[in-house]
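Only one protein chain is missing from this complex, and each of the others stays in its spot.
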Amino acid sequence: MSGTIYLPDDRYFGPDAEQKETALHLYQAVKDLPLICPHGHVDPRVFADPNYSFGSPADLFIIPDHYVFRMLHSQGITLGQLGIPQRDGVTYEYDHRKVWQLFAENFYLFHGTPTGVWLAYEFKIVFGIDQKLNGKTAQTIYDQVADKLASPGFRPRHLYARFNIEALSTTDAASDPLEHHRALRESGWRGKIIPTMRPDAVINLDAPNWKANLDALSAITNIAITNYQLLIAALENRRAYFKQHGATATDHAALTPYTNELASSEADAIFQRALRGQATADDATRFTGHMLMQFARMSIEDGLTMQLHVGSFRNHNENLFARFGVDKGADIPTATEFTRNLRPLLNKYGNDPRLTLILFTLDEATYARELAPLAGHYPALKLGPPWWFFDSLNGMNRYFDLMIETAGIYNTAGFNDDTRAFCSIPARHDVWRRASCNWLAGMVARGMIDLDEAGEMANALAYGLAKKAYKL
Amino acid sequence: MSGTIYLPDDRYFGPDAEQKETALHLYQAVKDLPLICPHGHVDPRVFADPNYSFGSPADLFIIPDHYVFRMLHSQGITLGQLGIPQRDGVTYEYDHRKVWQLFAENFYLFHGTPTGVWLAYEFKIVFGIDQKLNGKTAQTIYDQVADKLASPGFRPRHLYARFNIEALSTTDAASDPLEHHRALRESGWRGKIIPTMRPDAVINLDAPNWKANLDALSAITNIAITNYQLLIAALENRRAYFKQHGATATDHAALTPYTNELASSEADAIFQRALRGQATADDATRFTGHMLMQFARMSIEDGLTMQLHVGSFRNHNENLFARFGVDKGADIPTATEFTRNLRPLLNKYGNDPRLTLILFTLDEATYARELAPLAGHYPALKLGPPWWFFDSLNGMNRYFDLMIETAGIYNTAGFNDDTRAFCSIPARHDVWRRASCNWLAGMVARGMIDLDEAGEMANALAYGLAKKAYKL
Partner (left out) sequence: MSGTIYLPDDRYFGPDAEQKETALHLYQAVKDLPLICPHGHVDPRVFADPNYSFGSPADLFIIPDHYVFRMLHSQGITLGQLGIPQRDGVTYEYDHRKVWQLFAENFYLFHGTPTGVWLAYEFKIVFGIDQKLNGKTAQTIYDQVADKLASPGFRPRHLYARFNIEALSTTDAASDPLEHHRALRESGWRGKIIPTMRPDAVINLDAPNWKANLDALSAITNIAITNYQLLIAALENRRAYFKQHGATATDHAALTPYTNELASSEADAIFQRALRGQATADDATRFTGHMLMQFARMSIEDGLTMQLHVGSFRNHNENLFARFGVDKGADIPTATEFTRNLRPLLNKYGNDPRLTLILFTLDEATYARELAPLAGHYPALKLGPPWWFFDSLNGMNRYFDLMIETAGIYNTAGFNDDTRAFCSIPARHDVWRRASCNWLAGMVARGMIDLDEAGEMANALAYGLAKKAYKL
């Protein structure tokens, strides 16, 4: 029926019927494997409070999700109309039913998009809703979702179990006290929620509020960070603390993957300029490039996996940024160069199998040209899954098509859902598992691999590779 | 039979049989929709004269069509041999039967190319020819085409009706008096042929004959353009005139999408240098970057849609350019960067839903990396269809694959045929409609959307989106 959500059992497979059948066969064997979620942005508070509620349907699906509201914004709907609070505290629209109605009336915009696909899964499978969302069904579905959200089955800890999550990593500032993680460990709850240290705010000298971030790091470590050596000491101190709290990885974001080792004296000279508020843009670039190499060294020493996400031009829309702040759907990818930029780091540490450096890009032109050849050579490198805009059915197809012939699947890190939308986690893993099984089925159909080989590879892609790369 | 033109009813669909069937079903519902032709290069004179004739078969299919003769040139056939006139007035070959014979003998070069596909359609469906073109059939087919061209059914106004065109935009210099458009409106003919203002020749300070172009603009506006403010006044004057004559859009071509606002005094200083013949290359770049922002402002004020075509390195072949001039199949694409270059314009005007800025690129690496994320965020942006070399079956598949997951179809502007070959218009729309239906059928087959959704999307792609983006 045209009014019901379309989510057939063989979705994302094919289109060839024989390939579909093989894909379904492979998928059956991996669909119930536990979910490994080694990189994402779910707030640990969600699990620390056993009675945490996601709020209203708009609180869950619209207001915090930049994938959703950027598309509505692109069609002239303002963030204010969607109930998104401004930085100055003003919220233009408090009526979440009105927000939901606007979302529903424009839901057709998501046809053929990954957000559309995830939401179909969340509505139908997580929330048990049959009807399609549109202007007419909006309020009925609002009620259905609200009812569920009020029920005990929709407490995050309950959903964690229902989603069959084996481990979930959060992303946390280097200065984060990790009190929610500590509370979680002390609560006796069996879920595995672990922190990931993301030190960008203190190592990127041009980060917003850099000095305040540094002060926070000083405070939490009891190290007055007055020079570069003390910065290193403080960061090593925090790594040990994160590791003690279950962390197995760090995460780094940069506009480019530039790396370059400085003499300690030079690193300190830059750091001193930064402390005096005199660091230049070039200082910031060189310092980050140097610190990435320091983090590689530390990873070799303490065994934490290192992640590097590059290429996002953040807060492209000045006006929107001024009014609403970061993560408002206005981060735009840029062309990226890995071959020359990563060379200093790889020449120093790339041959060391104790290092696991997982790379993420927003420039698919680098997949077959740079990333797969690099990962197909250096023992330290692994390829992160398709990221952000490419965490989609076609994005995954391109990733498999462009990466695997050169790198093989065993130089990848499996899948990350990388989401702050907790309820989308099973939907995202489902797309990955289906897409990977369908890709493998296509190789079986074309006589590239046999069914046994495909089965082993499906299992690795769904579960084993992520677990290994992140040492979970 | 191997000697007849191959144009099956289910062409461009599949290859999967079930997908073909769905595609055909979707296509049936859109194939007879009127054609919206909002951007192209057909000469308005063709319609202004009710008895206009296209000339000989070579005049129609070879001599004006750089898609055709560039391929022949690539195999060592000279433009002279193809009857193309030199700039100095010399034409090496006047015998159009000989030109046609050479074309026919080399027609196999077009196998698997969009030109081959369009010509198959034009020969078979527009001209009713069954036999394949080759050295043996050349003269028979020449006669058949020549007979048709001499018949009343092949007057352009008659073909316009037969092709079921609803509106067709031409592309015209800012200084164009639009006398053919005026004549057309006054003739009482019901066809809708509207102008588009393309001001490159006066705003790109390094355009060939810039001063002469400027003088023509002065003459037609009765404004002696002695400073920057008067240039703006003259351009606003022409926009009003074009709008009065039915225009709904302007068009801009640039090597890069660089934008940057100058102070008026600075813009005028550059303009004064240009008037003295002293503008530098950097002046030209900065002036164009500034004027694109002025045109965005004007579009917000008068409602004309703004088109921006970037990335073509024009007249790459110096020798050919010297002998034969522009548009001789020697324009070669270059890598393009949108994220940083367009930012000044988008920061000033991108959030304004009154602006419609349609982007075209020759660098597919920017599709998923830059264009789709930009269009998926800024209300003012729309994505133009695959352009030029990418106006092809595979080009469209890549466009859908790379653009839609992030931007959705509703941030696109549907299809443009962008042709100076009038008889290729129905062939080009047919490829687009078939390609889009097949892409939608593939999504249905893979359970991404259902048949109802696919039907709505097919209609929008075939008709509605172009009409809306160009306000037709």
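A and B label the chains in the order they appear, each numbered from 1.
Heads up, the rule we're going with is that contacts are C-beta pairs under 8 Å (C-beta built on N, C-alpha and C of every residue); 3 or more make two chains touch, one makes a residue touch a chain.
Note that the coordinates shown come from a computational prediction; the quantities given were computed from them, not determined experimentally.
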Kindly state which of the options B:26, B:58 or B:71 is in contact with the chain not pictured. B:71
Of B:82, B:330, B:358 or B:472, the residue in touch with the unshown chain: B:330
Tell me which of B:133, B:194 or B:362 is the one touching the absent chain. B:362
For chain A, residues in touch with the removed chain: 16, 18-19, 337, 339-340, 343, 346-347, 350-351, 353, 365, 368-370, 372-379, 381, 401-402, 404-411, 442-443, 445-453, 456-457
Missing-chain contacts on chain B, rising order, are 2, 6-8, 10-17, 70-71, 73-76, 108-114, 117, 313, 316-320, 329-335, 362-365, 389-390, 392-395, 398
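Keep this in mind: only the chains that are shown with their structure count from here on.
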Determine the centre-to-centre distance between chain A and chain B, using the mean Cα coordinates as centres, and give it in whole Å. 40
